[in-house]
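The other protein chains are all here in position, but one chain of the complex has been omitted.
Chain naming follows the written order as A and B, and within any one chain the residues start at number 1.
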Amino acid sequence: MLQVAQLECRRGDRLLFSGLDFEVGPGTLLHVRGRNGSGKTTLLRTLCGLYTADHGEVHWRGESIRALGEDYRRDLLYFGHLNGIKGDLTGVENLRLAATLDGDKADTRTVWAALARIGLAGFEDIPTRMLSQGQKKRTALARLILSRAPLWILDEPFTALDTDAVDLLQQLIADQVANGGLVVLTTHQEVPLTSGQACHLDLGR
Amino acid sequence: MLKVFWSVLHRDLLLAMRRRTDVLTTLFFFLIVVSLFPLGVGTETAVLRTLGPGVVWVAALLASMLALERLFAADFEDGTLEQLLLTDQPLVLLVLAKITAHWLLTGLPLVLMAPLVGMQYHLTDPAIGIMMAALLLGTPVLSLIGAIGAALTLGLRGGGILLSLLILPLYIPVLVYGAGAVELAAVELTATRPYLMLLAAFLLSSLILAPLASAAALRISIE
Partner (left out) sequence: MSSAWSKFASPSTFYPLAGRMIPVFWVLAAGSLLVGLYWGFFETPDQLGGSNAQKGYYRIIFLHVGAAWMSMWLYAVMVGWAAIGLVFNTRLSYMMANAIAPTGAIFTFLALWSGAFWGRPSWGTYWDWDPRLTSELILFFLYIGYIALHSAIDDARRADRAAALLAIVGLVMVPVIFWSINCPDPNQCAALHQRSGLGKVDGDILFAMLMTTLGFWMYAFATTLMRVRTIILTREAQTTWAAETIQAEVRS
């Protein structure tokens, strides 16, 4: 489903990786591993189309993501280092906006339910800049509950989360894989799967 | 598609309402710059009438520029810009929504403040009318062209200064015809028509081209 051929990325003068080849199908968890600075984030951003590889291409369902453009982005959910939420907006406003932009259902009940499930009941109406780091991250991760995108690309989603939130996130990822979705992530956490397969990609060797 | 346009526009306006000082600072900057000139060049009616149109336009350019720096920078810092780039909607449309919000918050108030400033400079009523029309047509062009510079200088050190270096030369046509129209309005009202037509032409062409260039610039800058 997601295929990468002869991918090469540089940052400035430094070669991060080259000749990278892999293909992952539906119902898979792809765990990208590597030391700090080995190019994990750059790889994920390249998979999203935010970064243009110096060489090689990324294909989604057999077509280049450049050519697919918006059709690819419809199938994609990216969660980066930055939470992507506005401190001046409340959790509900943030989530509703994110869902609208993702093309997901964004009615009041769904949004409130999602925030309750992620453990933010009682904090829905507070500007998110008042929340703790972990709570901000939870607000941002609530998008995963609403998402219908088959491809999730998650960059270090577990940092700053407490054990409850980690359990919930593991559950969400396992569900996504079990439902035939594809998850690409970087983490130092193990993610137990209920079904589907997990594979590893090691960078920086 | 329109739904996404509206939600981005609504979001930016809502954010501005929660940070009212940011918006008001720009407007007061405009007022102060315009009010300082008579103190510098003297308060004779004839002098003020000649200088008025140019001063108002230069102050409008600077005020618009001041707010441009934050146009994409705030979204860039908290990661929401990345998310905007990854939606399944055309980026051009989202950029246009953000530019519209910028204009509603900095351009439109300048148009509404024009009569006040006009009185400070003893402009005649028809001249004030033309000034409002010219600002109404010209300030969106400032926001549109400025957005390209804001996208190019995203996240750079000293981005604000650099932005003015890149964008101010591109503002010249709007300045020339915007100020020219107001100057002429005092002499012969009907002769200002070609000026306004030219400003309208700038508005239409930048409405089509500038969001494309800004979107391309954002994709380059976000890497």
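Heads up, the rule we're going with is that a residue touches a chain if its C-beta (ideal position, glycine included) is under 8 Å from a C-beta of that chain, and two chains touch if they have at least 3 such contacts.
Computed from a prediction, not measured in an experiment: that's the story for all the values here.
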Residue ranges of chain B at the interface with the undisplayed chain: 145, 148, 152-153, 156-159, 162, 165-166, 168-170, 172-173, 176-177, 180, 184, 191, 194-195, 197-198, 202, 209, 213, 216-217, 220-221, 223
Contact footprint on chain A, counting only the chain that is left out: 11-15
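Criterion: only the chains that are shown with their structure count from here on.
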Chain A-facing residues of chain B, complex: 3-4, 7-8, 11, 14-15, 18-19, 77-80, 82-90, 222-223
List of chain A residues in touch with chain B within their complex: 45, 48-52, 70-71, 73-74, 76, 78, 80-89, 93, 97-98, 100-103, 127
